[in-house]
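Input: one structure, supplied below.
With one protein chain held back, the other chains of the complex are shown just where they sit.
Chain lettering (A and B) follows the sequence in which the chains are written, and residue indices restart at 1 in each chain.
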Amino acid sequence: MHNPVVVARQTLAGISNGMLLFLISAGLSLIFGVLRILNFAHGALFMLGALIAVSLAAVLPAAAGSFVVVLAGAAAGAALLGTVIETGLLRRIYRAPHEMQLLLTFALVLMLGDAAKLIWGRDEQSVAMPALLTGSAHALGVSFPLYRLFLIAAGAAVAVGLWLVLHRSRWGIFIRAATMDRDMLSALGVNTRTLFTSVFALGAALAGLGGALAAPIVAVGPGLHVQVLIDAFAVVVIGGLGSVSGAFLASLLVGLVNAFGVLAFPGLAVVLTFLCMAIVLIVRPRGLLGTVE
Amino acid sequence: MNHAAPLAAGLALVALPLVLPDFWMFIGVEVLAFALYAVSFNLLLGYGGMLSFGHAAFFGAGGYAAALVAAQRSLPLPLMLVLVPAAAMLTAGAAAVLIGLFSVRRAGIYFAMLTFAFQMLLYTIALKATSLTGGDDGLTGLKLPGAIGRPVGYYYFALALTAAGLYVLHRLVHSPFGATLRALRANALRVQYLGVDVRAHRLAAFVASGAFSGLAGALFALSSGNVFPGWLNWTASATPVVMAVLGGTATFFGPALGAAVYVVLEVVISGHTEYWPLTMGVVITILVLLAPGGLTGLWKTGFGRARASRAVPLSTGEAR
Partner (left out) sequence: MSEPVLTVESLVKRFGGLTALDGVDLTVEPGEFRAIIGPNGAGKSTFFNALTGLLPPDSGRIAFSGHDITGEAPHRVARRGIARTFQITSVFGDLTAVENVQVALIAHARRSWSAWQRARGLGAARAHELLDLVGLASSAARPAATLSHGDQKRLELAIALAGEPQLLLLDEPTAGMAAQERLESIQLVHRIAIELGLSCVFTEHDMAVVFAVATRITVLHQGRVLAEGSPAEVRARPEVQQVYLGEAA
């Protein structure tokens, strides 16, 4: 049987990757649930977060608080861009045919990808891990990279925070209601325009945060925005469009499948992920915990 | 419908090799292949009301099938000329049957996502089945022997096959099947009540569209001399959508025009800057926001917002 050390290592890797996946997918899922748009540009927002982190880390002193500033800056920057995108472009195509929506978000992928190249160059960038988080923790004879543990903690914190916002705040209740019945909302007098913008900004912020968190351990280069989107899509479908808890569950699932799949048979994990995605769409389109019909 | 413009274009295409140097033959073939691709894609979108976001799977499958057949050097040329397109269409068609059987059970955005998922599956296979597909390196050095393998010869070969493909698709679209498809797009629920098996008709359209997309992939593969897994990556699936919408999905030849413009634009712009994606992104944005009817739409009615009336009915119209 498998070496327990390896199993533990891979489980950790799977869960921590799952957390990064969750940060992208949560936003993607919410955006679809409320705006009914598949935001292909979501990967670009993730990548932007990572690139902002690169830039901020380069100018900030290597102090403990700097990393927090980096994370906040990335989330804010992504949220700002998200707001611009939503109000300037997306808002005009909410009632357009699907192919127009697809094309516009795809156009964003193209433009943002090249914009990133123009601003940050074509080379791979990197961010040094914050000093406090380098190294490993040791337990039960196994060593775990500290940063990965931090990622798990951060991801869990975001998940809890999101849950609180969605279930305990007025904004959150509107968001959840919107994923179930949008028309009812405007009938109740809710300003759907502002709601839509805020949801998109929230999703963008989460993606940007995810990118910044991922920057120390991921190759930040051209094409990142295309790569990360694929798994995010699968997660969002499997977890259920519009459901954050579904995205959480599915992210962990996919993260673990990928981590262990790499051991068994390299291509298998990807195949499994997409097979799952297809099966969910065929058998139960609402996904594990979805609310959108 | 007005046949003057397409006929004129057809004549121009036949005369092309007489006026342009060999380099343009490659571009010409690219235009032909993508025109066929875009028109067959539009069979689904413009006529059937189905948005497939996994069509590159069929283009790629056709390309790989053609490559594998063309690599069999021992085959006599006449047989090769028949087998290459046949293999491409059969492979792509078979893939479309398998993918379609599952995908047509859903409609709208779920259908699109299913096609996306299946395409990514095929992409993974293309990447990993190294012994068959060459893996990441793809298949290269593809070329037909003899005069057909040379630029002008191959151009006429591609022209003949494209014309044949377009002719078949044209008849399909103007047949009772085509009329049923159009009704399906307008109101899938009502069509059921006419006694029409919606799923079966959608599947048939899907397979036809896939098969001809495969032919297009084959034509392009043998011209460019190679085929890569990247042809099956999800970003490649946006290409037929862009071309079809760019030309205009409301007419039969609109997408062909869109393909021609797209290919020429790409050649010209890529020659001047590496930021072709940025340029394309801007073009698409302008297209979607200001000219959703595409170039043929602009020709007919001028600029305007994306009209909701073009939308595929979402609630009462769609059969699940």
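Simple rule for what comes next: contacts are C-beta pairs under 8 Å (C-beta built on N, C-alpha and C of every residue); 3 or more make two chains touch, one makes a residue touch a chain.
What you see is a predicted model, and the numbers here were worked out from it, not measured in a lab.
Visitor: Taking the complete complex into account, which shown chains does the hidden chain touch?
Guide: Per the contact definition above, the missing chain touches B.
Visitor: If the hidden chain were put back, which of B:Ala8, B:Leu132, B:Ala147 or B:Leu194 would touch it?
Guide: In the full complex, the listed residue that touches the missing chain is B:Leu194.
Visitor: Touching the hidden chain in the complete assembly: which of B:Trp24, B:Phe177 or B:Trp299 does that?
Guide: The missing chain is touched by B:Phe177.
Visitor: State which residues belonging to chain B touch the missing partner chain.
Guide: 171-172, 174-180, 182-183, 186-187, 189-198, 201, 204, 309, 316
Heads up, the rule we're going with is that only the chains that are shown with their structure count from here on.
Visitor: When the C-alpha atoms of chain A and chain B are each averaged to a single point, how far apart are the two points in Å?
Guide: Averaging C-alpha atoms per chain gives centres 32 Å apart.
Visitor: Please name which positions on chain A make contact with chain B in the complex.
Guide: 36, 38, 89, 92-93, 95-100, 102-104, 106-111, 113-115, 117-118, 226, 229-230, 233-234, 237, 266-267, 270-271, 274-275, 277-278, 281-282, 285
Visitor: In their complex, what parts of chain B are in touch with chain A?
Guide: 45, 51, 53, 102, 105-106, 108-110, 112-114, 116-118, 120-121, 124-125, 127-128, 233-235, 238, 241-242, 244-245, 249, 275, 277-278, 280-282, 284-285, 287-289, 292, 305-306, 308, 310-312
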